[in-house]
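Just passing along the structure, written as structure tokens.
A protein chain is absent from this complex, but the other protein chains hold their places.
This part shows chain A:
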């Protein structure tokens, strides 16, 4: 009937089989395909290449006592934010308020130690997470019941939450001297050569990743992002799920705020300004589709590490300041274009395979 489409269809090639008949492949082959051909793997290769090139130029980048620590410590806070952001974006929403939430709980952490001397560190962490979760709850309520796009809602709460911090903190700042030594050690100490902060981030990413992949709730988040209308017809509790995604994102931003205080010691009212954009960038670079439904928190995590590492590597490679920003921009655009191209190609192959049969 249509002569034009048959020119593309070259019968059953392996790539099409992989898409249409994955069950015919051996489990090992399937595993290989899902891991090695994944977006996460390609972004990981970019990261490794970047580290390699930088290390060749400046061996100290990797092979010195501090640099290994920096490599892991610097991205830790962004990792936690990116994990929460990935969950929200997978549901076809976005949370722009995380930077302000981080600022709020970072300042809250300092105030707790100042106003309640001797308060246990664990209690402060719990309060920070809880406070972040509450702010996330507000976002989630507004998004799922207000029926206003999350972009607008969280842009609004970004300013509101920041406004609260500004009013509260004024020109005051929390200084390292206000914080207990044990708490500050949390932000700088390492266990077996791995910074505690990074371990916390890895635990968060692993837990979120496991939930998304292996729990009903996690899968429903993907379904909602893949087609929100179908999710309603399916009988999924869309509002509740979206709400809980925002609560999680808020709670993780709350945790990130506490860790921010521990890591830097000083907290001003400007803590975490603009970091929400880095979180979104990390998620997108890591292969989570901006329209939801696909991608993993692992990808987002690698995206976060890449983003932070670029910041540190480009000066060493002798790239001027301005271009460093531009490189990040190119990376984001590249990731989005790649995402569109790959999904369009996959859709075309699947449709061709259908027309062939």
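Note that a contact is a pair of C-beta atoms (placed from the backbone, for glycine too) under 8 Å apart; a residue touches a chain by one contact, two chains touch by 3 or more; residues count from 1.
Everything below uses one rule, namely that contacts and distances are computed from a predicted model.
K.L.:
Which listed name, "Sugar ABC transporter ATP-binding protein", "Cytochrome c1", "GMC family oxidoreductase" or "Aspartyl/glutamyl-tRNA(Asn/Gln) amidotransferase subunit C", is the one UniProt assigns to the chain that has been left out?
P.N.:
"Sugar ABC transporter ATP-binding protein"
K.L.:
Touching the left-out chain: which of A:35, A:123, A:160 or A:232?
P.N.:
A:232
K.L.:
For the chain that's not shown, point to the residue among A:61, A:161, A:198 or A:222 touching it.
P.N.:
A:222
K.L.:
Spell out the interface residues on chain A facing the chain that's missing from view.
P.N.:
Residue positions of chain A that touch the missing chain: 1-2, 4-5, 19-24, 30, 214-216, 219-220, 222-223, 225-227, 229-237, 289, 293-294, 346-347, 349-351, 353-354.
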